[in-house]
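Removed: one protein chain of the complex. Kept in place: all other protein chains.
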Amino acid sequence: MFGLIPKEEKFFKMFQEMGEIIIEGAKLLKGMLDDYIDPVASQKAIKEIEHRGDMKTHEIIKKLNSSFITPFDREDIYSLASALDDILDLIDASAQRFVMYNVEATTPEARELAFLILQGAETINRALHIIGGKLEPIAEHCVQVNALENEADRVCREAISRLFDEEKDPIQLIKWKEIYETLEKATDKCEDAANILESVVVKNA
Amino acid sequence: MFGLIPKEEKFFKMFQEMGEIIIEGAKLLKGMLDDYIDPVASQKAIKEIEHRGDMKTHEIIKKLNSSFITPFDREDIYSLASALDDILDLIDASAQRFVMYNVEATTPEARELAFLILQGAETINRALHIIGGKLEPIAEHCVQVNALENEADRVCREAISRLFDEEKDPIQLIKWKEIYETLEKATDKCEDAANILESVVVKNA
Partner (left out) sequence: MFGLIPKEEKFFKMFQEMGEIIIEGAKLLKGMLDDYIDPVASQKAIKEIEHRGDMKTHEIIKKLNSSFITPFDREDIYSLASALDDILDLIDASAQRFVMYNVEATTPEARELAFLILQGAETINRALHIIGGKLEPIAEHCVQVNALENEADRVCREAISRLFDEEKDPIQLIKWKEIYETLEKATDKCEDAANILESVVVKNA
């Protein structure tokens, strides 16, 4: 790729900042579900992170709309910013479900999904930190995010299967089914972001 | 912005017509939930409006595909047309749920959500009526649509929270949860339309 001009570096830096914000959110969610001491306080902290993510996304899109030259396809920048924002939205939505449904204790599957979300966030962040340089290693990170999503999909499906086998209270079943699906959707969004990154790599190879 | 040629005015006019159709649908939904006298007849009337919206959307996309010059980014026109169509689809889907689930009476939260949808529709319509002229005031309308969506989100979350606290019949719970979520999604689509309008403003500022 051609030498990067400062303007482009600005984009990379904003994406990297977004990557860090997502990790922060994912860490808070994992901590919330691992300890489950004060879910209301944890959810509030996650909401604040989600708000910071919103502002960073807005910053990227504003920059995009006012830039004549962009480091890669305008649309890919827009899609990537949206996909990253969606990850945080779903981390926040997951935390919200626990509070909204007065969940008293977490489950091993919920904790495993939170762990997979954090892994996904860290992998995406690693990919975002190298988009200014050689692009090839990004593809490997994308493959890993796909593997994490498959794993999350399996955990979610098994958790819901077990729910239908064991949970006799339909109201509890409704709550947990949605919680698992929301957590799983966060990893779907990591995969979306990874797919966009992968296509950027191919185009600029 | 450069002087508008007639062809461009045609696009603005079609969008404004779509804005009016959405308001009509939103008014019918609000009336349906406020009075709740003949939901079947109300739903039929909303379905007809939704059908008119479909035709208008089709007209916009046909015009787009056959136009060489467009007043703003081709893709933004397409996205905006789709987002406006989605608002009407969700107004219709909301009305359908009441009929499909044989709902006997509405709730204050459902009425509040219908009110917020109408507010959103009116704000979007106001923005659509000025896209041919100075773009700056559009941004203010967009901010307002975002505020309306946040409010709808809060109302929906609280309604569902209350549902899980009070509703002992799981089948009623399933019905109402989906009704609230469908109503709330209509305001999400207003926000999507507002975001597209905002990006148009920034690009052409």
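As written, the chains take the letters A and B, and residue 1 is the first residue of each chain.
The rule is simple: contacts are C-beta pairs under 8 Å (C-beta built on N, C-alpha and C of every residue); 3 or more make two chains touch, one makes a residue touch a chain.
Nothing here was measured: the structure is a model prediction, and the numbers come from that model.
Across A:I21, A:I131, A:V145 or A:I160, the residue that sits in touch with the chain not pictured is A:I160. Only one of B:K13, B:K62 or B:R154 touches the chain withheld from this view, namely B:K62. Contact with the chain not shown here comes from a single listed residue; of B:K27, B:K56, B:H141 or B:K175, that residue is B:K175.
Seen across the whole complex, the unshown chain contacts chain B at 61-62, 65-66, 75, 96, 100-102, 170-171, 174-175. Across the interface with the omitted chain, chain A contributes residues 75, 157, 160-161, 164-165, 170, 173-174, 177, 199, 202-203.
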